[in-house]
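One protein chain omitted, others in place.
Let's look at subunit A:
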Amino acid sequence: MLEIKNLHAKIDDKEILRGINLTIKPGEVHAIMGPNGSGKSTLSSVLAGSEVFEVSEGSATFYGKDLLEMPAEDRAREGLFYSFQYPVEIPGVSMVNFMRTAVNEHRKYNNEKPYSASEFLKLMREKKKLVEIDSNLTNRSVNEGFSGGEKKKNEIFQMAMLQPKISILDETDSGLDIDALRIVANGVNKLKSEDNATVVITHYQRLLDYIVPDYVHVLYKGRIVMSAGKELALELEEKGYDWIKKQFED
């Protein structure tokens, strides 16, 4: 479904992604790990359509369509979801209003009728239950004054609402307490199906105990330098990144 070939991206002439190759098929779970500053968030936001970075080389296709040609909102409507490492606060805009607009924009894009108020509320209740999000949060402004963990839960709630085909979860586990981690992971698992795929970016094996990856990739200095099965995560947990860094010091 998602095919990334030789993707290069830079900011102010500083190259951050230096040739990413990655193929993701429906039903798969990919974990991306790697030291701080290696480009994990950059890769995610480039795929989500951020204009902060300039793609200088390479391609990314999503179900055969050129992803890089699409504006960010169309990528979302096509079914790509990006859970932010640092979700953004939007004061004054209620979660309900925000989500309703988002969901109906998705529906419009797919030539579906917008949800009525009651249909929407029903959907929201269902999804809230599924990801066990506190009712109060959806009555507040988008992420405003949310705690770190609440913001992450809210990302997963939005994912549940939008039912994407591929979800990129950027360190969704960081900042979550032990119970919340389990709840969020359960949420992600419940949303998993044969038709959709998940990319989890994380620093810790802990999350991968819950969301079991089919592949683990190591991103280092803007390249995927190693890919293997879920056992790689355990190895990294044990040994850190030094042994990999050594191999790729240039």
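In the analysis below, a contact is a pair of C-beta atoms (placed from the backbone, for glycine too) under 8 Å apart; a residue touches a chain by one contact, two chains touch by 3 or more; residues count from 1.
To be clear about the criterion, contacts and distances are computed from a predicted model.
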Going by UniProt, what is the name of the one chain that was not included in the view, given "Fe-S cluster assembly protein SufB", "Septum site-determining protein MinD", "Metal ABC transporter ATP-binding protein" or "Phosphate transport system permease protein"?
"Fe-S cluster assembly protein SufB"
Touch assignment to the omitted chain, from A:Gln85, A:Gln158 or A:Thr198, lands on A:Gln158
By the document's definition of touch, the residue of A:Gly49, A:Gly149 or A:Gly175 touching the omitted chain is A:Gly49
Thinking of the whole complex, not just what is shown, which of A:Asn97, A:Ser147, A:Asn189 or A:Gln247 touches the missing chain?
A:Asn97
Identified contact with the non-displayed chain, of A:Glu54, A:Glu73, A:Glu112 or A:Asp179
A:Glu73
Among the options A:Gly39, A:Gly58 or A:Pro87, the absent chain makes contact with A:Pro87
For subunit A, residues touching the missing partner are 45, 48-52, 71-73, 75-77, 81-82, 84, 87-94, 96-102, 104-106, 109, 114, 116-117, 120-121, 139, 141-142, 158, 162
